[in-house]
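Yeah, one chain of the complex is gone here, protein chain that is, but the others are all in their spots.
Order of writing sets the labels: A, B and C. Residues in every chain begin at 1.
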Amino acid sequence: MTSEKILQAEKEIEIRFSEVDSMNIVWHGSYVLYLEDAREAFGKKYHLEYLYMYEKGFYAPLVDMQLHYKTPLKYRDRAKIVIKFRNTAAAKLIFDYEIYNLTTGELALTATTTQVFLDTDYQLLWSVPDFINQWKQMNGIQ
Amino acid sequence: MTSEKILQAEKEIEIRFSEVDSMNIVWHGSYVLYLEDAREAFGKKYHLEYLYMYEKGFYAPLVDMQLHYKTPLKYRDRAKIVIKFRNTAAAKLIFDYEIYNLTTGELALTATTTQVFLDTDYQLLWSVPDFINQWKQMNGIQ
Amino acid sequence: MTSEKILQAEKEIEIRFSEVDSMNIVWHGSYVLYLEDAREAFGKKYHLEYLYMYEKGFYAPLVDMQLHYKTPLKYRDRAKIVIKFRNTAAAKLIFDYEIYNLTTGELALTATTTQVFLDTDYQLLWSVPDFINQWKQMNGIQ
Partner (left out) sequence: MTSEKILQAEKEIEIRFSEVDSMNIVWHGSYVLYLEDAREAFGKKYHLEYLYMYEKGFYAPLVDMQLHYKTPLKYRDRAKIVIKFRNTAAAKLIFDYEIYNLTTGELALTATTTQVFLDTDYQLLWSVPDFINQWKQMNGIQ
């Protein structure tokens, strides 16, 4: 029986005036940027960055994005995003996200993104690339 | 036995240079704007606009958004988005979207958004507001 | 004595809900997109597009942008942008813009952008590239 190691990162969100809409709440599209910030933070922490993948000869385009809005963030709210790597045997990168409103203590959003791997000829990879398996091993999740 | 009437609208998409990322494809977040444009086009065609809802005393914030990326759009591709109203008995506005790449003939994206109704005190409505039922009747889908 | 020929293009602006800020007016940064749309429209009309320049072996990055906000555009206002090519002997592309609020008849914004030419090694060109001189001749402004 094993307790599974979870790879996760956190990042504080600074809400920009321009990210708020005329109802004084963060525009629903702005959250896509927060998810991207979270993937950046995860990539920095665990060395799985766009450029690193690119150097290994791979692109990892997003093929699926699901956002569930729970409570609206407002301008001046402090918030943080938590990103977790979902360990899967499929040739995919799946991340789960939670955004917390630190001002109110409420859960603001949950989300999931799925990326696939393309080689430099833009051909889809059907099996997990070696460098990802190595990366998993290095991080103790395989 | 009835054939169901489908309310749908279409809009051509003009891809901006700034919507393309460093891989020369449309950035995944830009599609959120295209969905918004489609809802606008639908609202104009069927008189279900933000301001109209607001005058009736309701907000309709987005609570769920799902995007499935099929093939990437590139700068200079011609594209169109099709938006369809999903007729539901729930107190929700659900739209389904398809984006077609007119240059290649490929399906570029499918998506679904769900909105709920709030009154002017930001309280969630658990039953369909009257003005929506009237709007459905007017458009022959109730 | 000559009347000078003016190269200019026009484009209608559709104001997106997401381009409006919490004061219900178009966010000042959104106008940068309208200017880009105008350059696109100009490029299409007079065959001076990014890709065309790129094929000729040149980039034309923006080095200067000035915006003067006159009256705010609101969500639902109809607006159009007029872009004019400023004919200069310098190795630059200079465009002047005017945005009109068609709903109120007011001038909403004036702006100017300046682009320079880089070759494919990203070296600045100090004299006007030949293909620009040819383009000017073709359009009767040289």
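We take it that contacts are C-beta pairs under 8 Å (C-beta built on N, C-alpha and C of every residue); 3 or more make two chains touch, one makes a residue touch a chain.
Predicted model, so just to flag it, every value in this text is computed and none were measured.
Every visible chain touched by the undisplayed chain in the complete complex is listed here: A, B, C. Only one of B:29, B:43 or B:72 touches the chain withheld from this view, namely B:29. Per the touch definition above, the residue from B:7, B:20 or B:60 contacting the chain not shown is B:20.
The chain not shown here touches chain C at positions 23, 25, 28-29, 32-33, 36, 59, 61-69, 72.
Interface with the hidden chain, as seen from chain B, comprises residues 17-18, 20-24, 27, 29, 75. Listed by residue number, the positions of chain A touching the unshown chain are 14, 16-18, 33, 36-37, 40, 50-51, 75-76.
Heads up, the rule we're going with is that only the chains that are shown with their structure count from here on.
Per-chain Cα centroids separate chain A from chain B by 25 Å.
Look at where the CA atoms of chain B average out and do the same for chain C: the two points lie 31 Å apart. The distance from the centre of chain A to the centre of chain C, with each centre set as the mean of the Cα atoms, comes to 36 Å. Each of residues 17-18 in chain C touches at least two other chains.
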